[in-house]
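The other protein chains are all here in position, but one chain of the complex has been omitted.
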Amino acid sequence: MVPRYARPAMTAIWEPEARYRIWFEIEAHAAVKMGELGTVPEAAGKALWDWWATNPKVDVEAIDAKEAVLKHDVIAFLDWVAEQVGPEARFMHQGMTSSDILDTTLNVQLVRAADILLADLDDLLAAIKRRAMEHKYTPSIGRSHGIHAEPVTFGLKLAEAYAEFSRAKKRLIAAREEVATCAISGAVGTFANVDPSVEVYVADKMGLEIEPVSTQVIPRDRHAMFFATLGVIASSIERVAVEVRHLQRTEVLEAEEYFSPGQKGSSAMPHKRNPILTENLTGQARIIRSYAMPAMENVALWHERDISHSSVERFIGPDATITLDFALARLTGVIDKLLVYPERMQKNLDRMGGLVHSQRVLLALTQAGLSRDTSYRLVQRNAMKVWESDGQLSLMELLKADEEVAAALTAEQIEEKFNLDYHFKHVDTIFDRVFAD
Amino acid sequence: MVPRYARPAMTAIWEPEARYRIWFEIEAHAAVKMGELGTVPEAAGKALWDWWATNPKVDVEAIDAKEAVLKHDVIAFLDWVAEQVGPEARFMHQGMTSSDILDTTLNVQLVRAADILLADLDDLLAAIKRRAMEHKYTPSIGRSHGIHAEPVTFGLKLAEAYAEFSRAKKRLIAAREEVATCAISGAVGTFANVDPSVEVYVADKMGLEIEPVSTQVIPRDRHAMFFATLGVIASSIERVAVEVRHLQRTEVLEAEEYFSPGQKGSSAMPHKRNPILTENLTGQARIIRSYAMPAMENVALWHERDISHSSVERFIGPDATITLDFALARLTGVIDKLLVYPERMQKNLDRMGGLVHSQRVLLALTQAGLSRDTSYRLVQRNAMKVWESDGQLSLMELLKADEEVAAALTAEQIEEKFNLDYHFKHVDTIFDRVFAD
Amino acid sequence: MVPRYARPAMTAIWEPEARYRIWFEIEAHAAVKMGELGTVPEAAGKALWDWWATNPKVDVEAIDAKEAVLKHDVIAFLDWVAEQVGPEARFMHQGMTSSDILDTTLNVQLVRAADILLADLDDLLAAIKRRAMEHKYTPSIGRSHGIHAEPVTFGLKLAEAYAEFSRAKKRLIAAREEVATCAISGAVGTFANVDPSVEVYVADKMGLEIEPVSTQVIPRDRHAMFFATLGVIASSIERVAVEVRHLQRTEVLEAEEYFSPGQKGSSAMPHKRNPILTENLTGQARIIRSYAMPAMENVALWHERDISHSSVERFIGPDATITLDFALARLTGVIDKLLVYPERMQKNLDRMGGLVHSQRVLLALTQAGLSRDTSYRLVQRNAMKVWESDGQLSLMELLKADEEVAAALTAEQIEEKFNLDYHFKHVDTIFDRVFAD
Partner (left out) sequence: MVPRYARPAMTAIWEPEARYRIWFEIEAHAAVKMGELGTVPEAAGKALWDWWATNPKVDVEAIDAKEAVLKHDVIAFLDWVAEQVGPEARFMHQGMTSSDILDTTLNVQLVRAADILLADLDDLLAAIKRRAMEHKYTPSIGRSHGIHAEPVTFGLKLAEAYAEFSRAKKRLIAAREEVATCAISGAVGTFANVDPSVEVYVADKMGLEIEPVSTQVIPRDRHAMFFATLGVIASSIERVAVEVRHLQRTEVLEAEEYFSPGQKGSSAMPHKRNPILTENLTGQARIIRSYAMPAMENVALWHERDISHSSVERFIGPDATITLDFALARLTGVIDKLLVYPERMQKNLDRMGGLVHSQRVLLALTQAGLSRDTSYRLVQRNAMKVWESDGQLSLMELLKADEEVAAALTAEQIEEKFNLDYHFKHVDTIFDRVFAD
């Protein structure tokens, strides 16, 4: 975790105190159910929750000190709780194994992380939608291979982003479901010393589903899917980030990351406004998606479990979620405050002297009865003049002045072929598709 | 694609002829709809389908020869079709762009590949289920960290695999849905020269959904998710493969890949039966999951599209699906014919002289009123004797002979603690959870 | 392997015949040495080489047919050779294990592949050097963050590429050395049935070093390093490819991939020349570097060996080397024939009305005795006018006309600050550093 790419709410999930609090809840819920079953005295669960109701401070330092001696984190924790609660607490954890606590806790953390990320996505979607509506009909040149192709609108670019992050949201909901499971199944997952109904009870209380079959641990294909999904979402962030970086290039300058008027250095070199937020996002995407690989390698644990997944998860659990949370929020800010320059978009659109409309003219000539070869030759000879003038000449004017062309098409007909509205007649349809929900 | 890791049905999807056949269908469906709309003569679509009804051979060589001249695959194809069908065919592709064909075709291929993979998963699940039922109550030692922990059954191991591949199936269904889209939206996705209803029509005919917003290309986050999902599934294959490899180790030998009696070399060194199929699967899993990275890097195409994704997809499209198909089928064969040795499982279970039951005895002593420290000391002194005998002594017998223990627990009580059934009382519950569907 | 990204010389290395020929050489060299040692009759080696001297056809089909029956590739091969050579051939392979042949062969293939790649790099370096010299002093705007920064020369960009691929070459030489080893050490690497001097002899004949200690297999950290190195080289290809793609953007257009005058479609839309070769290279880089991951996972084989590395290597051995060979050659072609537009570079340099020189003016004003704040204010007020004019006004002219500036700096002094030569005074030094070798 890199502090400058971390926001407090997400970071809090991964702090020791949060972990211990989840541990407590799992143990206390289990104790209540075991009390019901008669496995342990009913007083045990009550004592635990009564103490918890006093909103006690979880003394991380004290627990860590115990761990240093006992060399076992869960035992250290249980010991400390027992000291606080009294003798009834000694019935905690009966028949359970450390992984019951650790794995269920990891899943609670991932679910909470997913909830924050889902809220982040909602914020991002809202920002994209607002800007998309604002620029629904702002003309902009569409580019394939970085080369001018045909007109689009800036709103369409944002509609694509909206659709993409809508998919991201759907995927994240599925990924959240993947890890929203609870296992309280004992040393090798057989429930030898703990009744399955305890698992059912704890799962319900913690907002999780039961893990149908566990093997001391919750199977790691679930987590592999979770982190792979974060990697795909990060890649979508990169896509938008790269788009903004391109748009902000000196020669393009159709949009810029927000730059506060007073920001130092902006005036003596007013052109030097660097898209550092989106470059930063590009790098973060690289990191987040790289975590998919060790997450997948974690799946093939040996037999009923080995602990090789654990060191991996100590990195990627916090790092992937914290960084993605930060990245989504940063992207939301970028979109929300993006400086958009419609005039420059129009200027770029016009920069090729109308060459982007040459295909329509070609088609019109063919439809007017000229052979394809002739049509091509007519367009070509005018297009080349425009090209050689570096866009200073206008294809439309040259065509109007070309006698052979004029014989086939009227000036109005030619002008019509240069009309941007032609390209935008289905923008509304696309917006309906994308923003219907 | 490595021929020895390829099966014909999946390979066929990726062959040029299959691709051209899909191209034709897309173009012909589009022509029919355009005919309805009046964009092109109605005769066009009819002529195309009439010709298709003659079940013509797609002459890959002829088309490739054209491409070599024209330097454009789609134009070469259209040309060839036009030669076969006649003048009406020249109305094909009107207002469309190459990517409309290429991207929709890729998605058709991926959907078909997913359908094969789903069938593979069904076969695998059936094989696992059959063997799980067969070994539902076959005792086996559960191992954590490779060390004997507590008893499980071999059926439980398979139940876990069943649950894991059931999740794999669910994920693959979602991944299939991700790529089951069709785009017929023109040069930059604006439908400038093709009506959106054509896309709707073609999508329906090809069994796809419309792509709500495309940008010449279908967005690659869909494909990233698809290939990431295959990577996770491959990792689950690795998990089972590694389990089999472990079970087949000389010292463990609880199961073996099927080995035909006459297989050369099996008799002079009868112990030397190598788990080469599952080792092979392990390597295939590494390759398949590695494809997730370039698939994710493919997402951030520039502006409305660049073609950098294409070279990646020429590798991973066929390689990931063909290899995963092969791997799933191979794993199914391994499971289906796996030689399982219950006697050896029992022998391994017993190998530690009953030490795996020490926890239960410890608990029983505590419940019989002894302090935890005393209980521990009593178990310990007998456990150490067993350990030092390398499992030749029996913990149960030693405990029965230990006067202090005997004072607390009767022989029957002690024996009961060594009863395997205690561990298997919830196997049925777990099987109900896993195999309910 | 994707045929369209494959060149014959590299592909040939990976064809069955090439593999069998290497097998033969290893076996025959080993037989000669064993003959010297008296382990086998001296006639054996002689018979093998005599037959080989007749330049016999290696009948891949016949060997494969044997393998289909025998289920063992090396035995099938030995069998076939024995049939051709006669009874003496039965002494081949004495005391050796299949991996002795297979692993040494893989390394011979990788070494040969590396030799082709090294030649590719030499060609690439030559092309880059030629173009760098040609454009040593061609002014071009340097960009950080995609934004105009200060002037560079196009030659400097190429010098950087030259230095980078010089490093690539050095790395590849080291990577080649990593895999240039030979193991003839028997079933578990103990030389139990084969004398170490055989390994020494064969290594020498095959142009390899002996593997100091093998464990049936040659250790895979060597191959991991090899493939990781290819991944880094591919990433450098991507860097140059991305640079070309940027330079070819419609708004930048400082360079273009070569486009033959007659290439279809170039004239009606003369601006639509897509950098598809470099986009293609970008995708290939993604694939090639992805192979580093499974190569690294291959290192941790179990005990003296398992065969999980093998399926991985069947993919990445050919695919990484064939694709990198293709990519290097393609990049060489791109550089060699790159259309470079110095006028456009100059135009882009001038496009900001001289704002890129504002820093030098600022410094000059300070050195002329004005306070930093005053200097800043003076530059700023003129810079903003240029900016607002979108580069139509000239910063130099405005500064000359600004009375306060003129009071501090003469017109000549101001003009000197806009002199490009100032920036290029150390180009020669850099070229000396880079091209010294």
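Letters are used for the chains, namely A, B and C, taken in the order the chains are written, and counting of residues starts over at 1 for each.
The rule we apply is simple: a contact is a pair of C-beta atoms (placed from the backbone, for glycine too) under 8 Å apart; a residue touches a chain by one contact, two chains touch by 3 or more.
Being a predicted model, the structure only gives us computed values, none of them experimental.
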{"item": "In the full complex, displayed partners of the excluded chain", "value": "A, B, C"}
{"item": "Residue touching the undisplayed chain, where the options are C:A18, C:M384 or C:I430", "value": "C:I430"}
{"item": "Selected residue (touches chain absent from view) among C:K66, C:R112, C:R176 or C:R289", "value": "C:R289"}
{"item": "Among B:V252, B:L281 or B:I414, the residue in touch with the chain that has been omitted", "value": "B:V252"}
{"item": "Among C:D103, C:E238, C:E257 or C:E279, residue touching the chain not depicted", "value": "C:E238"}
{"item": "Among A:S310, A:Q413 or A:T429, residue touching the chain not depicted", "value": "A:S310"}
{"item": "On chain B, residues whose C-beta touches the chain left out of the figure", "value": "141, 143-149, 245-246, 248-252, 267-276, 279, 293, 297, 348, 351-352, 355-356, 358-359, 362, 376, 379-380, 383-384, 386-387"}
{"item": "Footprint left on chain A by the chain that the document does not show", "value": "1-2, 4-5, 70-72, 245, 263-264, 274, 276, 279-284, 286-287, 290-291, 293-294, 297-298, 302, 306-312, 314-316, 319"}
{"item": "Where the missing chain touches chain C, by residue", "value": "142-146, 149-152, 156-157, 159-160, 163-164, 167-168, 171, 174, 178, 186-193, 195-196, 210, 212-216, 219, 221-222, 224-225, 228-229, 231-232, 234-236, 238-239, 241-243, 246, 282, 285, 289-290, 292-293, 296-297, 299-307, 359, 363, 422-427, 429-430, 433-434"}
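As a convention for this text, only the chains that are shown with their structure count from here on.
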{"item": "Reference chain B; chain at largest CA-centroid distance", "value": "C"}
{"item": "Chain centre separation in whole Å, for chain B relative to chain A (CA means)", "value": "25"}
{"item": "Where chain A and chain C are represented by their mean Cα positions, the distance between them in whole Å", "value": "33"}
{"item": "Chain C residues counted as touching two or more neighbouring chains", "value": "245, 274, 276, 279, 293, 297"}
